[in-house]
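Note that one protein chain is taken out, while the other chains of the complex remain in position.
Chain nomenclature is as follows: A and B, assigned in order of appearance, with residue numbering initiated at 1 for each chain independently.
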Amino acid sequence: MTRDIQFVLNGKDVAITCDPLKRLLDVLRDDFGLFGTKEACGEGECGACSVLKDSKIITTCMVPMGSVQGCEIMTIEGLRETARGKCIIEAFADGGAVQCGFCIPGMVIAAESLLASNPEPSEEDIRLGISGNLCRCTGYDLIVESIRLAAKRGNGLW
Amino acid sequence: MAKKPIGTPMRRTDALTKASGAEKYLSDMHFDGMLYARMVRSGIPRGTITDISLPPLPDGYRFITYKDIPAGGNNELVMIKKDYRCFAEKDVRYVGETIGLLVGPDRSVLVDLLEQISVSYEEQVPAVTIDEGLACKGGAFVGENNLFCDFTIHKGDIDAVLADAHRIFEDEIITGWQEHVHLETNAALVMPDGDKFVVYASAQCPFYVRKSIAGLLNRPYEDIVVRQTTTGGAFGGKEHFPDVLAGPLLVAANVIKKPIQLVFDRHEDGAYSVKRHPSRTRFKTALDEQGNILGMDIDVVYNAGGYESCSYVVLQRGVFHATGVYNIPASRVRGRAVATNTFPSDAFRGFGAPQTLFAVETHLCHIAAALGVDPLALKSKYFLRQGDPTVTNGHVFEKVVIPEMLDQVLQASGYKQKVAEYKRGSGKGIGISFYNHGGAFTGNGEQMIIKAKARLHKRADGFVEILVGSTEMGQGLQTAFTKIVADTLGIDEDKVLYPNPDTANVADSGPTVASRSTMIVGKILEGAALKMKERWNESEDFFTEDEYKHPEGHPWDQVTFQGDAYIAYGWGVCAVEVEVDPLTFEVVTKGIWSSHDIGVPIDELVVHGQINGGIIQSLGYAAMEKLDFHPKKGFKQVGLSDYIIPTSMDFPSQGASLVHNPYPYGPSGAKGMGELVFNGASAAFIDAVSRAVDKDIRAIPIPPETLTELMA
Partner (left out) sequence: MVETCYIPKDLAEALRIRKETGAHPIAGGTDLMVSHRRGTGVVPKFPWPVMIITQLKELQKIEEEDGEVSIYAGSTCHEIEVAELVPYQVRKAASLMGAQSLRNLATIGGNICNASPKGDLPVPLIMLDARVELVSATGKRQMLLDEFIDGPKRTKLQDDELLARIIIPQPKAPFTYLWYRKIGTRRANAISKLSMSAAATVDTHGIIVDFRSANGASGPKVARSRAVEETIIGLSVDRLAERLPAFLDAYDVILSPQAMPQYRRSSTRRMLEFFLSEVSKRPDTTIIE
């Protein structure tokens, strides 16, 4: 059985007819072609599939479409068009945060979610803020530094 | 204006596309008419297939097995050895061995069908552990003794040394499996293209894939075009393993004539992909009355799993690193790779060196504890120096800067003061380790086997394209090569392009393994760039090429394993400080400090990232990455909720420094580093924990439960 589901995706009203149990992750990737949201575990552990739902970070591999009705979803493709998104992405590039890149869109989402609630995070705050996002390449140090850099450069953005 | 040093960080060439989510990985690719595939695998560790029962397959669905290999094709994946089969035929050797490939248009139908396929077997008794493999439990299934290889290297007369010893210190060190956990799981896609096939793969070595699978269809290599897709981490896990996906896909695409994609989900990747070799290293170390080390008799066994793949080469590296960074007067190292009914073990960052380096470092700590001296004091007596003989009776050519690195680490960590302050058993401890990593292929592999080439293209539009088979997998190679070429040509980095390799139009620069790419391929690129520079003003577009030149005067005998196993090494020193929670025995890491000699860094930030990531992966290996094996069902911790890798909260930020030590045959003085940085932190961590609790630790990983047992 399919349902009509309306929601806001990266600032635009969208609608889709689909199984309400279909994972938001599959809808973003397969139906909307938003491939920046990655799947690396499919069970909520890694954070690669993170997006913002009503400004809060969630992992889309666990979210059924039926619970997205009327919500605002922001993916990396939306975030990268905003001043905040640009600031974080530039800081990641300058700070050497990116290696293989598979975890990185999710990290950028986590950074936005953190800075939105805590514009001047300590190292500990940052580490806690990205602890749901696994990265196997970087050892996290340069990601932490890059988020600090974004916070500094962001001056007033958050 | 003075030219800036090459190491000055530049923004990585791939940073923005990756951070903005624009980069395409294999699972992001889609072609018209593309089908999906799921693997049907052995559900038992050892036995004979008696029946495969299939549900009726709807239109458009196919089940592909070895029977679909065309006449003239061989059911084998050619890795370093040819023993790995593409599909099991009658017998199966391990849980997860490929039996067939289910192909069709709809992923959910595939799952339904997969659930209805049942394979019946006549089961046999499996051998799973090193001991069971050596004992040929259930009967040998490889040769007469289950050994893929067994060899020994000698330095001096160890028997005489043991006979005269005042004391022989025996020890046994065990390391477990480790899963790569590249965040992007294994994935490949094969599509027919006219008379040829195009293989897209998340892979380290596109030319390996081509070589491995062409024989399945009895085709020349050129008929198989391999295009690397942006690779979301590899760590050795995508050195040979992509063949295991691409092979069956090629056979299927040959039958079905459509593009077919295979992407493992995380549980498949955890349960059914290659791992780091578990190891058991035994020492008999001869000491004199004063506690001086006279010699070491070392017995190394690696659990290679069901097929040999590259285990012989992994083991060689393990054996050649078995005495660590020390000049031990006499040694004998025997290495064996034992066949067991487990998933084949394969390449993983360090390629066999981490196991023996961990073993020798830990063993020396045990001797130090027994003698009542600080491990640092014991170890520093034997540091290799320039000109010293190696374990294979070759020589150390470069200046060994361990003393300089050690100074940096001692300063940064406050090691001496902390050793004085934290008594053994106080719950606090600081440990230190020393390690190296032989650069590039062992022995004469580079000139005899690999014979790497590199090509550059000066385009009419003024851009220079790098055309090599070496791959970016996160380690920063695109950036490093771009810098080397731009620097040599004296042009802006953004005028240099380095697309993901396509075997149809790049030079075979050899596999992206063995920390060889910057040091070896980078140097060849430098050569090609110098040639280009001379012709820079030509108006037409043109190509230049160069090839590997082996430095003179480095004899190596690949039969007796005598001579210069490596011409240059990377070197490292790492200190780790821990605190053991007195209530829960959880280990909290308080500090991590390292110094490395990698020649000259091509990009300081890229190097920094490699150091951080390698050290955390190494600490995970020692501290938490437990991978148990169920004799009948295979790996137990297969998802990321069970196989525990470090988060951002598990380890503190690191202090990292370098000692520059230019390597004359490397580009701008660079040596390899990608694996080096994995090789030592685990030993420093275990040293620290073992001092904190005043117990010798002989096996990793060591989660709190295991520590509790040790304390009981």
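Here is the rule we use: contacts are C-beta pairs under 8 Å (C-beta built on N, C-alpha and C of every residue); 3 or more make two chains touch, one makes a residue touch a chain.
This structure is a prediction, so every number in the text was calculated from the model and none was measured.
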Problem - Left-out chain, listing which of the shown chains it touches - result: A, B
Completion exercise
In the whole complex, of B:Thr13, B:Ser27, B:Thr65 or B:Thr544, the residue touching the missing chain would be B:Ser27
Handout entry: On subunit B, residues whose C-beta touches the chain left out of the figure
Key = 27, 36, 107-108, 111, 263, 265, 582-586, 588, 624, 641, 644, 646-650, 703-705, 708-709, 712
Handout entry: Where the unshown chain meets subunit A, residue by residue
Key = 1, 3, 19-23, 26, 30, 39, 42-45, 47, 50, 53, 56-59, 61-64, 66-67, 69-70, 110, 113-114, 128-129, 131-134
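Following the convention adopted for this analysis, only the chains that are shown with their structure count from here on.
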Exercise for the section: Sort out for me which residues of subunit A touch subunit B in the complex. Expected result: 29, 34-46, 48, 75-77, 80, 88-89, 92-94, 96-105, 108, 123, 126-128, 130-144
Exercise for the section: Quick one: which bits of subunit B touch subunit A in the complex? Just the residue numbers, please. Expected result: 9, 11-12, 14-25, 27-28, 180-185, 230-235, 265-267, 473-476, 605-606, 608-609, 611-617, 639-641, 645, 647-649, 651, 653-654
